[in-house]
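Just dropping this structure here.
One protein chain is absent from this view; the other protein chains keep their places.
A and B label the chains in the order they appear, each numbered from 1.
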Amino acid sequence: MGKIRPIQKYSYYQKTAHGGFIATKLNYAIGWGRKFSIFHYPFITACCGMEYMSAACAHWDFDRFGVGMTTFSPRQSDLLFVVGTISHKEAPVLKTVYDQMVEPNWVIACGACAVSGGIYDNYAVVQGIDRIIPVDVYIPGCPPRPETILNALLKLQDKIQKQKQDLRWNIVKE
Amino acid sequence: MEHRQRIEEQLKKQFDEKIRSVTTDLGDIVIQVQKESVAEVLGFLKHKPQDYSMLLDLTCVDNKGKKPRFEMVYHIFSLSKNHRLRIKCRVPEQDLKVESLCSLWKNANWLEREVYDMFGIQFSGHPDLRRLFMYHGFEGYPLRKDYPLRKRQPKIRLRK
Partner (left out) sequence: MTTRLQKEARKESLMINMGPSHPAMHGTIRIMLELDGEKVRNSEVEVGYLHRGFEKTCENKTYFNLLPYTDRLNYVSPLINNVGYVMTLEKLMDVTVPERAQYIRVIMSELSRISDHLTALAAMTMECGAFTVFLYYIKAREEIWKVIEKTTGARMTTSYIRIGGVRCDLHPDFKKDVDRAMKVTRDVLKDVKGLLDKNKIWIDRTRDVAVVSPDMAVNYGFTGPCLRASGVKYDVRKARPYLIYDKLDWVVPLGENGDNFDRYMVRMKEMEQSLRMVEQCIEQIPEAVPEAKGEINPHEAIKAARTQKPDEEIRLSPNLKGSEKEKYPTILSDKYGVKVPPKEDTYTTMEGLIQHFKFFMKGHGIRPPKGEVYFSVEGGSGELGYYIVSDGSDRPYRLHLRGPCFHIVSALEEMIKGHYIADVIPTFGSTNMIGGELDR
């Protein structure tokens, strides 16, 4: 093996930063900011909540990806984490919570029941929460492993980065 | 076996014809009681010296097609004797009224609400007989055999 070279990447950024400015697209910069500061609202109903707990705790710790902030007010959250079965009795509650969220917002359907009703194809269960609210990322599994939940969060971050950003906050009414 | 005989004697002495039969089924003593005297018999069994002080479970079976259509099943348990009894009574479809056990056991409140919710059995003397699991506005009784498995009654309008 040859000698260890200094990592070029860092020195490049150091140089540019030294210049005092960086050029980027506004859309990209806002997306970058948004994707690492996701406040999420865990809407936990059933079994998948146990795996959500594992993913949130020290072993897997999704705080590493900037999704650590749990808010229990839908008005202050960006991401609705629907974890578990949604029954017909629960459906209006979910709808109310979603309607209170401020835009831009995203929704993750976690677990087979939230995605499609799962193994419960009967009178009581809604066959997938996309019958009630729009969904951005679907997580399969009954229940999904914590790694799958982390993967879904990374996928969501990609999506936030790439999408056309909602810039309505910038418009000042006169 | 002798335990069964003792209970049978006691009940026959006290209630005579209201007890239809006493049998043993897979180690459990099963007592068939007439519908009208269920609360009476259970009240007798609850208090000392019988001392079946705990209502373990209360449920209903829908025997669709048979003549008394429904059958109530009570499991009671005695902590001091470490013994369990199963009491049953038949409920015909025309007369769905059964006496409530709320005055004897407090957990009968929710258990009876559940049975009302799922089977539509009416409990006379229940303080607050409403649906427990399903919501207000739900029609039909889901655990009856004639309710289709996939008949949904959404509370809000669903998207396509």
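We take it that a contact is a pair of C-beta atoms (placed from the backbone, for glycine too) under 8 Å apart; a residue touches a chain by one contact, two chains touch by 3 or more.
Remember, predicted model here, so these are calculated numbers, not experimental data.
Not every partner is drawn; the one left out touches chain A at residues 43-47, 49-51, 53-54, 57-59, 72, 84-85, 87, 89-90, 93, 97, 119-125, 142-143, 145. Where chain B meets the omitted chain, the residues involved are 25-26, 28, 53-57, 59, 61-62, 73, 75, 79, 82, 84, 86, 105-107, 109-111, 118, 128, 130-136, 142-143, 147, 149.
Just so it is clear, only the chains that are shown with their structure count from here on.
As a whole-number value, the distance joining the C-alpha centres of chain A and chain B reads 47 Å.
Contacts from chain B toward chain A in the complex involve residues 133-135, 142, 147-156, 158-159.
Put simply, chain A touches chain B in their complex at residues 88-89, 91-92, 95, 121-124, 126, 130-132.
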